[in-house]
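Only a single protein chain was left out; the remaining protein chains are all shown in position.
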Amino acid sequence: MIVVLRKGASQATIDRVVRRIEELGLKAHIIVGTERTVVAAVGDERHRSREALESIDDVEKVVPILAPYKVASKEARSEPTVVKVLDLVIGGGNVGVIAGPCSVESEAQILESAQKVKAAGARGLRGGAFKPRTSPYSFQGMKEEGLKLLAAAREVTGLAIVTEVMTPQHVDLICQYTDILQIGARNMQNYHLLQAVGETRTPVLLKRGPSATIEEFLLAAEYILDQGNAQVILCERGVRTFENHTRFTLPLATVPYLHQRTHLPVVVDPSHGTGIASLVPSMSAASIAAGADGLIIEVHPDPSQAMSDGSQSLTPAAFQEMMDLCRRVAGAMGVTMA
Amino acid sequence: MIVVLRKGASQATIDRVVRRIEELGLKAHIIVGTERTVVAAVGDERHRSREALESIDDVEKVVPILAPYKVASKEARSEPTVVKVLDLVIGGGNVGVIAGPCSVESEAQILESAQKVKAAGARGLRGGAFKPRTSPYSFQGMKEEGLKLLAAAREVTGLAIVTEVMTPQHVDLICQYTDILQIGARNMQNYHLLQAVGETRTPVLLKRGPSATIEEFLLAAEYILDQGNAQVILCERGVRTFENHTRFTLPLATVPYLHQRTHLPVVVDPSHGTGIASLVPSMSAASIAAGADGLIIEVHPDPSQAMSDGSQSLTPAAFQEMMDLCRRVAGAMGVTMA
Amino acid sequence: MIVVLRKGASQATIDRVVRRIEELGLKAHIIVGTERTVVAAVGDERHRSREALESIDDVEKVVPILAPYKVASKEARSEPTVVKVLDLVIGGGNVGVIAGPCSVESEAQILESAQKVKAAGARGLRGGAFKPRTSPYSFQGMKEEGLKLLAAAREVTGLAIVTEVMTPQHVDLICQYTDILQIGARNMQNYHLLQAVGETRTPVLLKRGPSATIEEFLLAAEYILDQGNAQVILCERGVRTFENHTRFTLPLATVPYLHQRTHLPVVVDPSHGTGIASLVPSMSAASIAAGADGLIIEVHPDPSQAMSDGSQSLTPAAFQEMMDLCRRVAGAMGVTMA
Partner (left out) sequence: MIVVLRKGASQATIDRVVRRIEELGLKAHIIVGTERTVVAAVGDERHRSREALESIDDVEKVVPILAPYKVASKEARSEPTVVKVLDLVIGGGNVGVIAGPCSVESEAQILESAQKVKAAGARGLRGGAFKPRTSPYSFQGMKEEGLKLLAAAREVTGLAIVTEVMTPQHVDLICQYTDILQIGARNMQNYHLLQAVGETRTPVLLKRGPSATIEEFLLAAEYILDQGNAQVILCERGVRTFENHTRFTLPLATVPYLHQRTHLPVVVDPSHGTGIASLVPSMSAASIAAGADGLIIEVHPDPSQAMSDGSQSLTPAAFQEMMDLCRRVAGAMGVTMA
């Protein structure tokens, strides 16, 4: 890291900084500039406390050089990670599509959803059984009953199941039914939960928190990888900004940016990313053009009757049309899509 | 709620909206404007799905009228909630100050911290034993050993202990040692955790998530209140914005705004809110002038040796000076401060 | 608009609101709910002061119903506006590409740029002669000399010229040389400038301000349209958010969202939107998949020697490759691209 001193910092300050750098096990390297002195700290800075150096008087700022994530980085593994569950393939030139309702609401609803999304080309089925809801008074999901209905839908369709886990106590239960564990955006920095799913060998779809930086996002993945679970799928689902015409702002540059830094696959959730069903097809096509390795899309047999997220759910017919468009774009991009 | 239809929406659409409103148990009221028709849905809309209505073709938007929180609202209780633990009093004209290091690091460190902050006027001691850290490679806290040191510091100083709980499994353990349970910003929407602390009768300091709206913040409090725990302290600790000269942006207007809407007390954390020790005194004084019911401040005997958050920690001497300033401002505001 | 009263608002308050609504020339319509009374104000609310109503005691909020822009709205004109200058066609199923350096630096530089981007398929040439720079100490452009070089490049290549105008006094001068006037993001709400370009009959490329809402963006266009200049191209160039890994956050959902609300064409500037040359090709392809009517791209013969924006400028070879990719995506989308 680079320690920038204030103009006119004394030799005593420089000495103190050098001493502290050496106490941290790093090597100090002083550069006297025309207006400022900077001290470079050479060595593996990742376990060290940058903040401690910043608290020294006349230190103006400390600039880290190394990215703090390791296992997730492209330097640790140059080959792309490919996650393959049943017929769903995500990564390495394969675009996998996961679709289905926000919540599992009934046997008929989830079965119809599964059959329709499969017909259109989805290879994964999403559906919430344990639902994180902003209000305690909103529908909280069908819980284990919902998991059973998802498993039944897999039985019939062969679709891989993706469902959310909200708390470490539920990990074992949900692993019995699901193919991919979803960590929701609100829980991206729920570290006990990340460790708990990291201890399983079930693939994890990790959603970006609505105000998470890329570094925080990759460090959240690192919590999972660090426990030995290598099957992590990153999911961009929109960030919170001043824009209020959409539910979130969907920053697709995340996709190529992540591909430059990590071997993990990146999927996009344009349903939450926009919150408006009529924008989902365009943003799905754009995601694929941006290089996404997959999509996760909310589809409901009748959005106007949905118990949650109706306004951002596609009808099966609209989803079919969207998939046709996406397949053409995937073709243009030279990637494989079911 | 108010359902706004697109220009030229047909009578069939209007009928469909009315029918759906009635299915939701509300009463529809049609207003034909010069350019748009709007349908008002009269009744308790809080349990209803606004999104379902939005998914109807030719519905442009749905505007909710009622705030979705109830127990937290001023309409439910007009008297301010006062949280009182040992000598720490927060709310109702009392400004309570909680101070101490980011992490408990050793017996000497926490004891010295406790004695110094008490001497300056703090009545609560903060200190992390279980630490949520962005990187899995950073110091994660002393865990139960840290809790014991906090309790020992209380023994000596009489300060009320405030420490963070990160996962439902730890609630019972931490309740044995602490006086106030802290929910960190990253966990503001960790609903199982909110419910778990809601089931205790230990007061809860709930930090605002860095991208949480006021409505989401109050609904998070509502999850706790809804379980029967009435002792919730709201804590503004800064939000994430484009500003990068400070760690977060500290929006003090939250204080009077919340006071207009809720009876719960509001404290401010200017240490995380700015991330820069030299800004903390000014922002502490400003918080009290804005009407805050308390402060939570990071103080470390030697910030340059801190294992976390050194750059935003005050020295004991700087904290003493800050408290003198704050006491003068509290006097000007006509509120009580120890 | 809808005026929402506080719980327990008195009849006197209701009467005052009704009276004020009538003074504004609107018709009041009272709806008594279970918890709140709301008053709908029927009529053309666009010239009225919503804020005046909000200042009445016990008025909780005022919700506008009508979008405040008119001429820009799809309701005013359902056919898409197509801007056609020389061989550059933007809108109505045509994707027009404008490319070139950030600044005009020399005759050789602008000519080489023009020839290379034309060969790759661009039909417009961008290049700044008057440069808005964040620092007064940065290169401010070649001014009129730069305009002459742009016109010379048009002479040779037939490309349509796009260059920025920063102040009303320069409008006449720049119109003598350019085919399209660019209003930069910093000037999106420089109303005297908008009116000045509105008085010309030269097409205007209006960049979205980095924190402008969609409504503010369309109202800025409305300032131009209102003066009689119908040839306005909207340009999404990224917004300012907490994300700092890219220069701005590029929200492509703006493209289909705007297409639902306005007949004006929408182009995207992924160079400023990301600030990183290696992300530009992906985001260009994504823009076209999102439905953009054009692109504006920074290309420099040697980015490492550029006097401004080198880090986000493509080399001619990279631009050529990008155009090939974009053409394939345009084909998949069924739109025309040169």
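Residue numbering begins at 1 within each chain, and the chains themselves are lettered A, B and C in the order written.
FYI, a contact is a pair of C-beta atoms (placed from the backbone, for glycine too) under 8 Å apart; a residue touches a chain by one contact, two chains touch by 3 or more.
Only a predicted model underlies this, so the values are computations on that prediction, with no experimental measurement involved.
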With respect to the chain omitted from the figure, which of B:279, B:307 or B:323 is a touching residue? B:279
Quick one: which of A:22, A:44 or A:199 touches the chain that's been left out? A:44
The one of C:177, C:223 or C:319 in touch with the missing chain is C:223
Go through chain A and note every residue touching the omitted chain. 2, 4, 7, 29, 31-36, 38, 40, 42-44, 63, 65-66, 75, 240-242, 244
If the missing chain were put back, which residues of chain B would it touch? 211, 213-215, 239, 241-246, 249-253, 255-257, 260, 273-274, 276, 278-279, 282-283, 285-291, 325, 328-329, 331-333
What does the interface between chain C and the hidden chain look like in terms of residue numbers? 20, 46-47, 49-56, 68-70, 132-138, 166-169, 186-187, 189-193, 209-211, 215-216, 219, 222-223, 226, 240, 277, 303-313
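Note that only the chains that are shown with their structure count from here on.
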Only C-alpha atoms count here: how many degrees separate chain A from chain B in terms of the superposing rotation, rounded to the nearest 5? 180
Taking all protein C-alpha atoms shown, work out their mean, then name the chain whose own C-alpha mean is nearest to it. A
Proportion of interface numbers common to chain B and chain C (over half same, under half different): same
Counting only Cα atoms for the centres, state how far chain B is from chain C in Å. 38
Mind pulling the chain A residues that touch 2 or more other chains? 211, 215
